[in-house]
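Before we start, here is the structure in question, set down as structure tokens.
Now for subunit A:
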Amino acid sequence: MGIDSRYDRRTFLKLAGATAAVAACGGATPAASAAPASSAAAATAAPVTGTISVYSALNESTNNEFFGAFRKAYPGVTVNVLPLAAAGELQTRIRTEKASPKADIFIGGSSEFHDPLGKEGLLEAYIAPNAKDIDAKFKEATGLWTGWYTGIFGFISNNDRLSKELGGKKPASWDDLLDASWKGKLILPSPLLTGGGYIFMATQIFRFNKDEAKAMDYMKKLHANIAQYVPTSPGALALIDQGQFVGCPNWVHDILTEKTKGNPVDVNVPADTGFEVGAVSIVKGTKSLAAAQALVNWSITKDAGDLNVKLSNRGSTRTDVAPAAGAPKLTDVKLVNYDRQWATDNKDRLLKLWQSTVGL
Partner candidate 1 sequence: MRSLQREPGLLLALLAVIVLVCVFILYPQIRVIITPGTGYIDFLSGGTWIRSTSQSIQVMVLSTTTAVLLGFVFAYAMVYTDMPWKPFFRLIGILPLLSPPFVVAASYLILFGPRGLITYGIFGQTISVFGLGGIWGVQTIAFFPFAYQLIADVLSRSDARLEQAARNLGAGPWQVFRSVTLPLSRPGLGAAILTTAIYVLEDFGNPALIGGTFTVLPTQAYGLISGFGDLPGATAVSTLLLALALILYVAKIRLDGGRSFITVSGRASSMPRPPVPVVLTWACFVACLLLAVVILTVYGTLLVSALTLNFPNNLSFTTKHFEYITSDVNGTALQNTLIFGVVAAAFSAVFALVAGWLVERGSWPGRRVLDFLLIMPAAIPGLFFGIGYATAFNEAWLDWLDRGVLIIISMIFWNIPVGYQAAVAGLRQIDRTMDEAATSLGASSLRGFRDVLIPMLGGSISVGFVTTFVRAVTTLSVVIFLFTSGTTVATIRIFQLVNDLNWGRATAFTVADIGMAILALGGIALLSRGRIALGAARA
Partner candidate 2 sequence: MPSPSALQSLDAGAVHLRLAHVTKRFGDTAAVDDISFDVPRGSFATLLGPSGCGKTTTLRMIAGFYDPDAGDIVLGGRRINELPAHRRGTAMVFQDYALFPHMTVRGNVSYGLRLAKVAKDELARRVNETLDFVGLGKLGDRWPNQLSGGQQQRVAVARALVLRPEILLLDEPLSNLDAKLRVQLRWELRTLQQQLKMTFVYVTHDQDEALSLSDWIAVMNAGKVEQHGAPWEIYYRPKTAFLADFVGAVNLVPGTVREVRGGQATVQFGERSVTVPVPADTSLREGGEVKLCVRPEALGLAPRGATTDGAALPGTVARKAFLGDLMRYWVTIDGREWIVDQPDPGASTPLDGEVLVQVRPERVHVIAG
């Protein structure tokens, strides 16, 4: 990554001095700025140039290669990535920075995190040329955000404990998790703290055709079997890797990654499951609109889709991108009729309903 703005000893002293000056007068002297020295060779006649700051909620392992490939495709664009695998925090950052936006691009994270920003007028609408290849349900109509990857919700289980304690029986449907044999062996990413947890809960509502009472009854019964609501989705995977618990609803692509690392876990997809649409959007106020638009447009190319599948095991919103080995295709699994807009609009209400149902 092109971050060469290290703090050497001289900058350190300047920094200390600047801190003293700012601390002393409450802010009136210009501080030493550790501006990156641009080393981009601008000799080539690249059509798009500029510097963009990207707020990326993508996995750490995806960031480097993914943006590396983009740089190769657009050598005139300097990309500064601010990696933070927590879409909620990035969303909050964009909100708190609205007086003077620091991001040009917000990439990664379910569209639920992009959509409210668009409604608040913090995003720049852009209908990318390549968006013509993307199904309408994967993109915002006015181009405030564009979906470029998909994630399917599945189930991770610890091989050893599953065979010993549950006879190796993986849940074929979400209802199977209500069986008393799962009591204390199940964990769930917290619906309050994680996008995945919320999608799981919303999935149950859609499973019962938006009959919230039935869905809450399910969540309440499930609650009796849940040992722990984990604050992050990956955190829940680690607990299954370690065998602390037996199973957990989680993202298929992340489970696959864990399995590939050699952890004693397996993945399956219960019927009527939910999915996410990973989005990319342009932050309003960008000073490099052309470069930002180039990134959005590039993200929905087949090349980018293939690369992302390879790096993260996720699916693509493009039909011409094949899923990762061992990963189900969106069209092959039995999906619930997931009304994304409704789920986004009713999020506050539903989570409060859930809280009062299970008493958390």
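Here are a few things to note about the model shown:
In this text, a contact is a pair of C-beta atoms (placed from the backbone, for glycine too) under 8 Å apart; a residue touches a chain by one contact, two chains touch by 3 or more; residues count from 1.
On the choice of candidates, all candidates are chains of the complex that A comes from, given by their letters.
Small disclaimer: the values here were computed from a predicted structure and weren't measured.
Between subunit A and the candidates 1 or 2, touch in this complex occurs only with 1. Against candidate 1, the residues of subunit A that register as touching in their complex are 1, 3, 5-7, 12, 15-16, 18-20, 22-24, 26-27, 30-34, 36, 53, 59-61, 80-86, 88-89, 91-93, 95-97, 99-100, 102, 113, 116, 184, 190-195, 197-198, 226-229, 231-232, 234-235, 237-239, 241-245, 254, 257-258, 261-264, 347-348, 351-352, 355-356, 359-360.
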